[in-house]
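Just one protein chain is left out here, and the rest sit where they should.
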């Protein structure tokens, strides 16, 4: 440093001094790192590959009614006969380790069924929609949008299923392109399901309600009813405060949320008013009591399946260890042709069928 | 040229067709109007076949499956036409009783629910003790629903019988069924019930009851009832609309099940035993 | 699940009914809500086209539709319908208009009796969404652009040509099939008829499928 200064004074030129100082400042700043350093940066979220813009903004071209009809006819012609692209391997034995694909379904309502012992139970009706296989990712191919700190060891294959065929002229070109490979009509709903590598289905295969069997357990994943911003009594079931006895303006409030002193702050996770509902929840281990083959409807136990009537849910084979199926499941999906002789409805053994005569209790001796 | 000729022929055909259709339509329309009235009458007889009018719960497929199940149950049990105010006898299998069979006679004071959840409440007074039992219409444990006296009352709900003098809802458990002659209208029982003095279970003076004698209350009760009444609600057209199923939908529903219901009706008549009403004394 | 009320029959509305009714701001109590809507419904029947805030327009549209549909269904000799008209129409001379002008006008309608259009908002200006509510078949000039002239738009011209080509191909296919089945010569007339019938069927099919695509299966 001293040497530099001596050099500078030797030349004794002010402009030169300024220049030198400027250079020095640059040297100094390059050595100092003033950015905030993050040890484990948050992984960047990417959308899955099928997450493109779906609907076109507005169709303002005024097509005449005849041409509209013509377009519909073309669509009908193009998508009327879809066949699976490829052979389904039909000779694999099902074992409990194998994971089959789930399906997309619609919650269509709740009504009671009666058991053979006379007990009434509430059941939820789930309509399995027209599920077609849209895409198939091999285990090494599928790149999950969220990666954990450790890589997944036993990677699974992934099937992209679509349900509810829509009008292709209302979807974007990008979105319609997703369905080019499988040849099915563009679907309104897409969902991916992880499967064991040998449970993969060829593109364009239809998965029906017969994929499941009566008596088995299911996990159902859906979004709960959106209740908006709610108070503490509705959201967390707090008791509130008395209606009278000198209580003023705090009948439905939560009360105290913590102490002072060392812990004088709001602790994370404190139950407070806020948005309620519209979150993904899984109803686990619900049992199938009845299946209707004709309309693809499942009756499952319970009335607490998340979501409101006419909302979409995803159905999986249950992962609860004690409710694994005993009989082999149709693998990779139900393949046999359904003939008209088989009855429309399949019932669980415990359920009283409405077509049966009334219940009579046997007298104990 | 050839194409044009073809088109002209088709249009001619169409014209002829349309005129035929018009004539047929005219004849049909009068028939349809008559049929429509008959079908719409079902709403009084089978109100539980109409779904819940709440839009948020509705789904056509669910409603259809529910109706199919109801009809399947009705093929095994004859649930006759009855109204609030009719006297019924219900026989159900009961695991608790000694004979495994249970029979209760009473007046129907309320009908609620739709679809497979349809319920009705029977009330009777046995040994000076008022007893009510709630039954589910499509419960498979019910063996027989017998109608002892078919009639209507002035009100849609007879919950005020709980506060009435006991003679108004005391019925003999061994009552014999009274059969109305074929095709006669449902009689309306216009008895006015006398209530016990207050305290009551509800404020009956606020309910605009028709089948009740003068309540004999001080003037302030009526004044208060008038103050809390909501006379404008009956003009709320949309509120009314959202509680009903429109005619078009009712027609669709009842046309779908019409033939099956008629078959069940015929079947039920065959099953019914012939019981004669005792002739009343003339002098 | 509640049982539907069965005492009164109503006609189905041809418009979308909101799952919940709007409450509005009613400092004078719940009766005020209906009083507000009454004014709007009366104005609609009087002027046949009004411009107002969107929520009020949407809400009063349902009430106006219900009033007209009841008037058509029960006529002016029905006591409760007359009471309803008396309540909802504040200016009493308009009751005559409802039963003598609007009922004949809408008797054979298969679509909604009113039309609701979103009005453009001037910028800068009020931020509220505005709407135009009108009775169908009113004497004013139409607010919707004329769609009859769109035939000469480029995409329509192209689609027309494509349709013709498509039809011609279909004709050929059908004709080939028919000729394969039937002998040529004196049966040519029947052949024409069949072709025509098949075409008709085709069109019917497209109609049906069009409807099917709309309704959820």
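A, B and C are the chain letters, set down in written order, and residue numbers restart from 1 in every chain.
Note that contacts are C-beta pairs under 8 Å (C-beta built on N, C-alpha and C of every residue); 3 or more make two chains touch, one makes a residue touch a chain.
Going forward, contacts and distances are computed from a predicted model.
**Q** What does the UniProt entry say the missing chain is called, choosing from "Ammonium transporter", "Large ribosomal subunit protein uL14m", "Cytochrome b-c1 complex subunit 6, mitochondrial" or "L antigen family member 3"?
**A** Listed in its UniProt record, the absent chain's protein name reads "Large ribosomal subunit protein uL14m".
**Q** Using the contact definition given at the top, list the shown chains touched by the missing chain.
**A** So, taking every chain into account, the missing one touches B.
**Q** With respect to the chain omitted from the figure, which of B:71, B:133 or B:264 is a touching residue?
**A** That would be B:133, which touches the missing chain.
**Q** In the whole complex, not just what's shown, which of B:96, B:223 or B:270 touches the removed chain?
**A** Reading the full complex, the residue touching the unseen chain is B:96.
**Q** Considering the whole complex, not just the chains shown, which residues of chain B touch the missing one?
**A** Interface with the chain not displayed, on the chain B side: 92, 94-97, 102, 104, 119, 126-136, 139, 141, 162, 199.
The rule is simple: only the chains that are shown with their structure count from here on.
**Q** Could you see whether B-C or A-C has the larger number of C-beta contact pairs?
**A** B-C
**Q** As a test of understanding: of all chains, whose mean C-alpha position lies farthest from that of chain A?
**A** Using the mean of the C-alpha atoms as each chain's centre, the farthest one from chain A is B.
**Q** Just the number, please: Cα centre separation of chain A and chain C in whole Å.
**A** The mean C-alpha positions of chain A and chain C differ by 37 Å.
**Q** Hunt down the residues of chain A that sit against at least two other chains at once, touch-wise.
**A** Counting only residues that touch two or more other chains, chain A contributes none.
**Q** Would you mind writing out the residues of chain C in touch with chain B in their complex?
**A** Within the complex, chain C touches chain B at residues 1-6, 8-13, 17, 19, 21, 30-31, 34, 62-63, 66-67, 70, 84, 87-88, 171, 192-193, 195-196, 199-200.
**Q** What does chain A use to touch chain C in their complex?
**A** Those in contact with chain C are residues 61-64, 66-67, 69-74, 76, 130, 164, 167.
**Q** Any idea which chain B residues touch chain C in the complex?
**A** Contact set of chain B toward chain C: 3, 5-6, 9-10, 13-14, 40, 43-44, 47-48, 50-57, 111-115, 117-118, 230, 232, 235-250.
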